[in-house]
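Note that this complex is displayed minus one protein chain, with the remaining chains in position.
So, chain A:
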Amino acid sequence: MLSEPLPCSCGLNHIVHNGGLYKRPFNEAFEETPMLVAVLTYVGYGVLTLFGYLRDFMRQWKIEKCQNATEREEQKDFVPLYQDFENFYNRNLYMRIRDSWNRPICSVPGAKVDMMERVSHDYNWTFTYTGRVIKDIINMGSYNYLGFAQKAGTCQEAAAKVLSQYGAGVCSTRQEMGNLDKHEELEKLVARFLGVESAMAYGMGFATNSMNIPALVGKGCLILSDELNHASLVLGARLSGATIRIFKHNNMQSLEKLLKDAIVHGQPRTRRPWKKILILVEGIYSMEGSIVRLPEVIALKKKYKSYLYLDEAHSIGALGPSGRGVVEYFGLSPEDVDVMMGTFTKSFGAAGGYIGGKKELIDYLRTYSHSAVYATSLSPPVVEQIITSMKCIMGEDGTNVGKARVQQLAENTRYFRRRLKEMGFIIYGNEDSPVVPLMLYMPAKIGAFGREMLKRNIGVVVVGFPATPIIESRARFCLSAAHTKEMLDTALKEINEVGDLLQLKYSRHRLVPLLDRPFDETTYEETED
């Protein structure tokens, strides 16, 4: 029932409309690592490891000063807190390029941001702030998809009013004395936004996953989790005590095989049938930029009577013609997804998470969720920010601002991805995903890319091991509706320069630039090999 991807001479995977499951083309590509690049990357890591051993040796024999913090004198005979090898990567590889991360900013994280300048005189072991502020850096790293990170405007004014009325904290849990009328208002609005019966909001997105999955499944249940799921989903699955099986990333054949085997063979050793099966997927995977194959997952879920838990942390607000997320993007009904989870941090410019679904599900979570019983509820000004921004996206504030932003984000995404592909970089992920990973591969280029882009006033995020496989380090751009075309063009120009400087244009499938005219049926893309 699932078709095989069509083999294409150009090496890209196009899944054509598959028996009506997909109402729109699904273009996802993960170009293979060129062999020479892979070899050179391993060589690079090998050299770094050798130097790491050399430096450790020199530090041990006191030839080189050891800058690490050390244990107290009185506790030197305790069992060492860290194993030496655990920190090998930290000391010798991470420390060299540590300045690419934890960059402190001092303005609102909008499309342009101000950063505090910091220098290191001892190769990144310690930083000192020069006191200077680098102004107006184009921010391609913050998760600000719809541009609601603003310091002025309706959202901020509403939040300020609620802050002066309610205060910043809550000092109690939901089940005790922390359930404010604001929370009930928010939950009704979220349910309406998603198109589900009921919803519940929590104070932290990470905690939403790690505290609710254990409430839903337990021993005797099976969790089928995607290979590249976020740490919060993995932690929630582990804490639940259920059996976890992993299927290959976005691979429906792998998922179907696991489902079949699970139902036919039952629990291992005892052969009892499973109590329930829960499939954990994300809407957009933030490291790959890929979108889940939701129509196929829902078809499988219905066939094998399992339950679907969809984590829309990055896709809510960012996908779909009116920003309702990946379910709307594929034209499906929210009733097909059993548990719709998402966060308010990315597209709504606030903090926290939510779960939406049927009324029985939410009633159960109100009673048994760990967060409702033991953790403080959301802060009132944050709740107000979510309410205002959500109303704006839905168009209920009487303006078209929300709709315009959603459209602007979609345009920015298409434009940015197309231009990068034309330049010859290897870009992973789906064409419509606002998360754009650009492959760097070699360890030295991770640090170099981050620094060169900062010199040119563009802030990017670079990721390496262990967030990604060891040879697939990448730079990840997060597009925003707040980015204007000029900002994107500036960024693209600088990326082009740096790409030439660092020789990052690995792609062997350069796209011929499309003529800039509106799409019509007769034009098609040509690729050269």
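Here is the rule we use: a residue touches a chain if its C-beta (ideal position, glycine included) is under 8 Å from a C-beta of that chain, and two chains touch if they have at least 3 such contacts; residues count from 1.
Heads up, the rule we're going with is that contacts and distances are computed from a predicted model.
Peer 1: Tell me the UniProt name of the left-out chain, picking from "Prolactin receptor", "Serine palmitoyltransferase 1", "tRNA methyltransferase 11-2-like protein" or "BRCA1/BRCA2-containing complex subunit 3".
Peer 2: From the listed options "Prolactin receptor", "Serine palmitoyltransferase 1", "tRNA methyltransferase 11-2-like protein" or "BRCA1/BRCA2-containing complex subunit 3", the omitted chain resolves to "Serine palmitoyltransferase 1".
Peer 1: If the hidden chain were put back, which of A:R96, A:H230 or A:K391 would touch it?
Peer 2: A:H230
Peer 1: Consider the whole complex, including the chain that is not shown, and state which of A:Y22, A:Y45 or A:Y364 touches that chain.
Peer 2: A:Y364
Peer 1: Among A:G52, A:G178, A:G325 or A:G429, which one is in touch with the chain left out?
Peer 2: A:G178
Peer 1: In the complete complex, the non-displayed chain touches which residues of chain A?
Peer 2: Interface residues of chain A facing the absent chain: 69-72, 74-75, 77-83, 90, 94, 101-110, 113, 116, 139, 141-144, 148-152, 155-156, 159-160, 163-181, 184, 203-207, 211, 216, 230-232, 235, 238-239, 260, 263-264, 273-277, 303-307, 338-339, 343-346, 348-351, 360-361, 363-368, 370-376, 379-382, 385, 459, 461.
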